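Take this structure, written in structure tokens, and hold onto it; I'll ask about it next.
Removed from the display is one protein chain of the complex; every other protein chain stays in position.
Take a look at subunit A:
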Amino acid sequence: MKRNVMVILTLILAMSTMLAACGGKNNNNEASSPAASPSASPSAPASESASPSEETVEPFTVSLRHIQIGEPQKFRKAILDEVVKRSEAEVPGVKFELDGIEDAVNRFTKLPAEMAAGNPPKIFDLFGGNADALKYAKAGRLLDLTPILDELGIKDKFLNVFGQFTLDGKIYGLPIGGSVEGVFYNTEIFQANDLNAPTTWDDLVKAADALKAKGITPFAMGSQAAWVPNMLVGTLVGRFANGFPNGIVTGEVKWNSPEVVGALSLYQDWVKNGYFTKGELGKSYDDMLNDFAAGKAGMMFDGSWRSSAFKEGAVAASMTGKVGFVALPALPNAAGDQTSLNANFSNGYGFSSDLDENELKAVKSFIKNLYNDEMQLRGLLEDGVLPSMKLSDESLAKVTDPVVKQVLDVMKAAGSTFVHFDAIAQKPVYSETELQLQKLIAGKATAQEFGDAVQKVQEVENAK
């Protein structure tokens, strides 16, 4: 009998040890937030439900996922660090745990997996659109920011930038800034070769041919990750087809229509003509900048955010004062709106819907400190990020960076804007465009095959 008791006791001990080892580690948060679930116990003693005095708040952490890593992102990181510092000073006990990872890894691998598992960071870098913010919002993973924006009184200060973050009238993400996509060109190389700035289609093609003849790559390109060449493809399709990209989900625009296939054929012709970096499928996005900065290429199609690389102290500082920026010129005889510009307010921050009261305070403070005139202006001046909030003309006049000035001019001159199609297309559709584009570049698919393959996926997704 005694032995049996011993055996049972030992068993219980072993099981409890194992259970303890498998247990969660949420004790901290619970201890630190006596009022974590505000609606939970209306009958709780007054002393407990009343807001605890700030001094007694135990330390807590708020995870913050960002993509500002590496040299090209250092200006953005400095702004983020400042915001974190201010918020930590403002909210007692909070410590932001910064987790910086590469943009594409966060967007396409880590965040989706965390969203599926239901444990995203509390604050995270987020892209707008059907494949990102709206999908997560539908699944209830994102914090509804509408009441917070009202509370902080900053909703009206934003430009009209919430399109890709709004679901059923509620805002689920805050774009940090905007960008336009266009052609960066090396003014020194253009002058040395007696070329006009590529403001018209003729000049652009002439420049490309002339550079090619001189042994200079016309366009730096890094197609290892297909979103990079997809920027130019998106803009070209916009030039050829009316209603792109919104029309792809409504069925108005078809990927295998003559217009879209025309744009894709033009792209393939450029590949065949040798307009892009040789071996582009093995080149990364950073390689593309390096090739451009090293003078190996005369032009580069990229987002306006790259302007910050060409200033003193930045990664391509050698190019300071030698870079021009223009919109992709109007294409003669093409059906799309030739003055429209691919402009996006698609990247910013989102917040987990799973927050306790303390974390919510930290989030509010973070929003207040990041989304204000000062930080928006800093973003514009230091980093060339177009503001997502309204800035006074006086503030805008402070811009001295020649490339940023050209970006602002390009924006002003645009007749209309359209978003990058990755914000509209469903994820499987966008992925298919990436695969087909790489095949097109490798010469393993024709423009028509590209269009047919993507349209097939598009129709399946549209029917869902």
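Side notes on the structure shown:
Simple rule for what comes next: contacts are C-beta pairs under 8 Å (C-beta built on N, C-alpha and C of every residue); 3 or more make two chains touch, one makes a residue touch a chain; residues count from 1.
One rule holds in what follows: contacts and distances are computed from a predicted model.
The complex includes a chain that is not drawn, and of the options "hydrogenase (acceptor)", "Glycolate oxidase iron-sulfur subunit", "Na(+)-translocating NADH-quinone reductase subunit B" or "Sugar ABC transporter permease" the UniProt name matching it is "Sugar ABC transporter permease".
When the omitted chain is restored, the residue from A:Leu80, A:Met115 or A:Leu174 that touches it is A:Met115.
Considering the full assembly, A:Val7 is the residue among A:Val7, A:Ala89 or A:Ala413 that touches the omitted chain. Panel shows subunit A; residues 3-4, 7-8, 10-11, 14-15, 18, 108-109, 112-113, 115-117, 135-136, 138-139, 141, 224, 278-283, 427-428, 431, 435, 438-439, 441-442, 444-445 of it touch the chain omitted from the view.
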